[in-house]
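Encoded as structure tokens, here's the structure I'll be asking about.
Only a single protein chain was left out; the remaining protein chains are all shown in position.
Just so it is clear, A and B label the chains in written order, and each chain counts residues from 1 on its own.
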Amino acid sequence: MKRSDLQAMARRELERQQAVRCRLLCCASTPCLSSGAATVQQALEQAVTDNKLDAEVAVVSTGCMGPCSRGPMVTVQVAGQEDIYYENVTPESAQRIVVEHVMANQPVAEKIMPSDLPFFAKQHKIVLANSGLIDPERLEDYVARDGYSALAHALREMTPEEVCAEISKSGLRGRGGAGYPTGLKWDLVRKAPGEKKYVIANGDEGDPGAYMDRTLMESDPHRLLEGMAIAGYAVGADQGFLYVRGEYPIAAKRLEKAIRTAERRGLLGSRVLESSFSFRIDIRIGAGAFVCGEETALMASIMGRRGQPTPRPPYPAQSGLWECPTLINNVETFGNIVPIIAHGADWFASVGTAKSKGSKIFALAGKVDTTGLIEVPMGITLREVIYDIGGGVGEGHTFKAAQTGGPSGGCIPAEHLDTPMDYESLRALGAIMGSGGLIVMDNASCMPDVAKFFMEFCTDESCGKCVPCRVGTVQMHRILERITNGSATAADLQILEELCTMVQETSLCGLGQSAPNPVLSTLRFYREEYEAHIQRRECPAGVCKMTEAPTLALMEALPRRIRELGTIPMSLA
Amino acid sequence: MAVITMTINDELVSGVEGQSLLTLIREQGIELPTLCHLEGLEARGGCRLCLVEVQSTHRLLPACTTTAQEGMAIQTHSERLVRYRRMILELLFAERNHVCAVCVMNGRCELQDEAAKIGMDHVRYDYLVPELPLDASHDKFIIDHNRCILCTRCVSVCDSVEGAHTWDVMGRGVNSRVITDLNQPWGVSRSCTSCGKCVQVCPTGALANKGSTVAEMVKRHDFLQWILDGREKKQWVMQNGGSEGRR
Partner (left out) sequence: MTTLATKKTARKAEKAEAAVGKIRLATAWLGGCSGCHMSFLDLDEKLIDLAETVELVYSPIADVKEFPHNVDVTLVEGAVANVDHLELAEKIRQRSKLVVSFGDCAVTGNVTSLRNKFPVEDLLTRVYHEGPGAVPRGGETDKIVPALIPRVLPLHQVIEVDAFIPGCPPDPERIWAAVSALLAGEPVVLTEKMRMFG
């Protein structure tokens, strides 16, 4: 396939789409599918057939539209009219949409999600531009929206140096959480000596409640492949690996299909777009280990070894897969490449703040009216995200904290709601940008309990290679358990804080180094809650059941309980 | 080989390019503890005891896996490092059931030694008291998981020196365990050559000769260098002479 063939394909597809009067877009991402999107789509198709509308109405399964808690979502596109979003669609209402809206032009009012809601208005879709609009399983849909033309442009009109320079100029930083400048990384790999180089897309998204990468992989797989191919060209790699989390079967299936199709059409594989550049992409499926999201552990896993990190340096850019220079970026980072090459670095850099450019996808979850997947410009305030986009914490509830970055991140209290969401501001608060998990909590949440939850996650996910992470997390969890069950003493809090710093500074990889963050950040902003648990054996939020007592109190409590129960009690409640 | 100069604890020292920090530090006569690394095995950076402060980075780096570089300035025994080493040892003692008084290695154990050296005279953390097995199915050796610190020297020596790869690691986090073959009893392992290298490199009483009772087990790490020298330099002479070895 040549560039002209690509343009011809786009033309044909656009003609095909314009041939129908109306398109019914039905979300087929994991959240909507789990609330019944498949039957909704069947109902739409059935209604279209029953009413003999096949020639003028197309039912299309698409990727994510965003407001996941309101799914299944359906978008009605009628030529010459504004798109209309329907929420909580059932098979019955699907039928009504066809009969009333499509046939009689009378939208089903009670199911409409107004498109002028701040939920949509405040978003800025760069990475998710196609998501919810195209059928992720059809290459033609992607090509019709200028797909693969950025790759064609790069291959034909740019040198690898120029591609790296363009990415550097855009100010794009790693979306996996750490925020390392992407262009700099690409340039390091490009300059690294070596015949063989690799490109890896990290899709091992593991933070609880986060699904940015899954959505991108499910909704717009070709964008990711194209971004990787551009990266391959820029750094001089001919092989890419897409590391997909084992819990994402739909994403893996769609990516697999996309790779096959792209290879068949000459957009991947040998002689891409009839140039001298060859690039193969293979999928590797993770086996359920959070640590494999860490780059060195991920590479060990790709090489068939036990998924454990190794000390850096050497960094992957010098010595990665099979000791070859390797570029490893997050899936979302690769999602930004096509728009940068297509629209230019200056266009991209016009969005965001001085040091954090572009947009960021967040998985908004917890105590907000509308949860879902959102893409916002960097620098937007937390208040706008929670109150405008998310619709607030609801009547009668008070906002308490927003948790970013999952088990590696921290909590942001109400007094910092106006903090701009960018790498530096969040880090200054002891939280992190992270990969994009954003959990909103109200007064019903107990902060030591929240810290305990994340610490338990880290104890389960520690690989066990280094001592501070393997045992330190368990000891920290033990202390948090004592704090939340009423048996902690003042000394425990001091030991906990010491352990936090030590585990942070001595752990081998990012998992251990960031595991204490949820504790440190809640201690920073909600210390009085910890003290209430320890000094008064009281949980201000009313979450923790104080069933145990400090050891010395066993003196009276234990014989009393034995007398009452006639046996040795398991707990002192 | 190019010569490099750098500073260790504010002293100017010189070394050879490509050397690990650990080798260079130990060459200066500075004692730096390592419970996972053993000279002759691939450096691993797991125990974190050999962490040093490197001036050019805010991170602490393990001396065993870090290559010495021209102009580096490092500290090996700052107050913070010593404190962290002590905490790491405390974590190890609390992790499994290390009851020195009833251990085959009592008095010759690396873990016990390091604790005494650093002055770790009590453990401030909860003893986790895990329920762990002991496998005595092998004719000659015993593995007692209660004493294992997961240094994986056994895994490394079995793979890279003996070439059998009988040992590996199962599970993760605090539930990790070294296993023989695919978690079969050691006695039925078909890959194990009964060479005993794993027993000799083990820093604690986790791996021991059968029949050793409390404080009876003696280990010799020097065999490893002997094998490696023999292999690479064709020198087949034991440093300490004969089969008697170090006692």
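As a convention for this text, a residue touches a chain if its C-beta (ideal position, glycine included) is under 8 Å from a C-beta of that chain, and two chains touch if they have at least 3 such contacts.
Owing to the predicted nature of the structure, the values given are computational and were not obtained by experimental measurement.
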Only these shown chains touch the missing one, namely A, B
Where the complex has a chain not shown, which of B:Val16, B:Val99 or B:Met170 is the residue touching it?
-> B:Val99
Out of B:Thr34, B:Gln112 or B:Thr152, point to the residue that touches the absent chain in the complete complex.
-> B:Gln112
If the hidden chain were put back, which of B:Val13, B:Val123 or B:Cys195 would touch it?
-> B:Val123
Name every residue on subunit B in touch with the hidden partner chain.
-> 93, 97, 99-103, 106-107, 112-113, 115-117, 119, 121-124, 126-127, 129, 131, 215
So that we can see where the missing chain sits, which residues of subunit A does it touch?
-> 551-552, 554-555, 558-559, 562, 566-568
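To be clear about the criterion, only the chains that are shown with their structure count from here on.
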Could you tell me the distance, in whole angstrom, between the mean C-alpha positions of subunit A and subunit B?
-> 39
Residues of subunit A touching subunit B in the complex = 289, 291, 306, 310-311, 313, 459-468, 470-475, 478, 495, 498-499, 502, 505-508
Provide the residue numbers of subunit B that touch subunit A in the complex, in ascending order.
-> 44-48, 51, 59-62, 65-67, 80, 83-84, 87-88, 91-92, 94-95, 124-126, 128, 149-150, 168-169, 171-176
